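Let me begin by handing over the structure; questions about it come next.
All protein chains but one are shown at their positions in the complex.
Chain IDs A and B follow the sequence of writing; residue 1 opens each chain.
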Amino acid sequence: MPGDWHLLGPLEWTRYVNKEVKVTAGKDVERCGWLLTVDPVSASLVLLDFKADGQTSVDLVMGHAVKEVQVLQEPDEKTLNRLQTSFVPVRSCSLDS
Amino acid sequence: GSGRSTTAAPVERPGERRVAEMKKLYGDDSAKILAIETAMQLTFDRNCCRKQPKYWPVIPLKL
Partner (left out) sequence: SISTSAASELDPEELQKEQHARSVLREKFLRCLFAMTNKQVYFNLHEKVKVEATFGASDIDVLNFQVSDLHTPIGVQKEALIRSRDVISCHFDV
C-alpha cells in the first residue's frame, strides 16, 4: 500500500472498492471483508461479509487507526452485484459507473 | 451601533461558504451529498439535545 491510507485521494481509494481486503488497524486488530466504500472525510472503511443466512455483517474500520490495507481478491459477479445493491435506495434511473 | 461597518467585509449568508466548499469537493453531486449530510447532522443534533449524552470514556483513550 503506497503511503498513509488517509492521505490517499478518492481516485486511489476507489481502486480498492469492491475488492476483498484485509485491514490492519490499531495495535492488533485485523478485519477482512469486501470493501463497500471509503469515507472521503474520515478515510474510514466499510467492510461487508455476506453470510449464508442472507444477513450481512458490517465492519467499520476508522481511518485514523488504519495501518495497512491489503487486497486479497477481486469479486465474482454475484458478490459485485450484492456490493452494488447494499445500502442503496431503490432508484428509478440506472446507476452510472 | 456598528461604527466599523464601512470597512467590514460584506456579510456572508449562513451556509454560503459550506455550499461553495461542497461544490468544490463534490462537483455536480454536491447538492445531494449536502442534503444527506444535513439530514444526518440534524438527527445527531436532535438526539444530543433530547438525550443529553455524556462522553464515554470521560477521558479520551487516545488524544
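FYI, a contact is a pair of C-beta atoms (placed from the backbone, for glycine too) under 8 Å apart; a residue touches a chain by one contact, two chains touch by 3 or more.
Just so we're clear, the structure is a prediction, and the values are computed from it rather than from any experiment.
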**Report entry** chain B residues touching the omitted chain (full complex)
**Finding:** 24-30, 32-33, 36-37, 40-41, 43-44, 47-48, 51-57, 60-63
Report summary line: Residues of chain A touching the missing chain are 7, 9-11, 13-14, 17, 25-26, 29, 31, 36-42, 44, 46, 55-62, 64-65, 87-89
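Quick note on the criterion: only the chains that are shown with their structure count from here on.
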Query raised in the report: Taking each chain's centre as its mean C-alpha position, how far apart are chain A and chain B in Å?
Result: 27
